[in-house]
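Missing here: one protein chain of the complex. Every other protein chain is in place.
Here is chain A:
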Amino acid sequence: MTSLPISIRSLTKAHGALTVLDGVDLDVRSGEFMTLLGPSGSGKTTLLMVIAGFIRPSSGQVLVGDKDMTRVPPHRRDLGMVFQNYALFPHMTVGENVAYPLKRRSYSKAEIADKVNAALKIVQLEALSERYPSQLSGGQKQRIALARAVSFDPRILLMDEPLSALDKKLREHMQIEIRDLHDRLGITTIYVTHDQREALTMSDRIAVINEGRIAQVDAPAALYEKPKNLFVADFIGDSTILPLHREAGRLMLNGAPIHPGCAPEAIGTAPHLVIRPEKLEVLRDGQLPAGQNLIEGALRSALFQGDSVLVQVELADGAVLSLRQPGRHNLPEPGHRIRLGLPIADTVVLAGA
């Protein structure tokens, strides 16, 4: 199967005064798993619908390969799509559902039967071909929708929050299964979700979308470790974000200096410190390893959460930051002073809005 790259160029969609997409540029590489991640109302689903051809953009272009698709009607775009509620045809059997796209193309009866079988085999549900969608479980419907979307060897696969209706365990299982399917077929995939963990688990790259604009496009680890702006820092992971002050060219938190992981001049106005809870280390009295920033406060609470202990520390100015560590070791009594070390390499400082 040949997969194709997708290029979105200065795409804008406005409904009257409301701008849903605001000059979006995005390049998806051939065979890449790209996730559009954003809060609800951010425009991520609208972007997917424009790519699928269901929504006409106000301006801009959608290119698949080197072909301009912007004005091509949806039924001539040759994209597979998995809908949020599966959109299986209730009056057709599983087999008829999967055969539907094949019947619209010039395949012989024997070829259709072969391709339906092959698609059902991919999702390991060959046995269900005579069933009706209402006789399937949520996970089975999900797999059939996936089989239908890839049965006609589309060049691109689009998915609109396909796992949101499933329970947590099944969702995590399907995340791995979908990623595995993508790897086997090597098909360019655009996946929409509002679940950051899902995006981090599945994607080659993630495009974080906020208010109709792309906030950052990066690989999951880069997005998590090196967010480029406060929106991404806040949206991905459980960060504590604290405002910093500038004194004589140095960045200060409650009167203590903070050495950022990047050049301080690059930060601009209104600097903020972004702290990931697992990057902090509890230090013993008098200890300060080289290459760490020191943050001092008072222990407020330590909550056991099964796999880790969530520690809340109150700083001098009343701000509260969270850290996570495997056990209760090194922790003082609640209300007592606690010293925390943050590696300078992990000290992310970003400009405020």
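Convention: a residue touches a chain if its C-beta (ideal position, glycine included) is under 8 Å from a C-beta of that chain, and two chains touch if they have at least 3 such contacts; residues count from 1.
Keep in mind that, in the parts below, contacts and distances are computed from a predicted model.
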item: Omitted chain, identified by the protein name its UniProt record gives, among "5-oxoprolinase subunit PxpB", "Succinate dehydrogenase", "ABC transporter permease" or "4Fe-4S dicluster domain-containing protein"; value: "ABC transporter permease"
item: Which of A:A14, A:L63 or A:A87 contacts the chain that the document leaves out; value: A:A87
item: Among A:P5, A:P74 or A:G261, the residue in touch with the chain that has been omitted; value: A:P74
item: Selected from A:G43, A:P101, A:P162 or A:G297 as touching the chain missing from the view; value: A:P101
item: Absent-chain contact - pick from A:I8, A:A52 or A:A147; value: A:A52
item: Chain A residues that touch the omitted chain in the full complex; value: 52-54, 73-81, 83-85, 87-91, 100-101, 104-105, 132-135, 148, 152
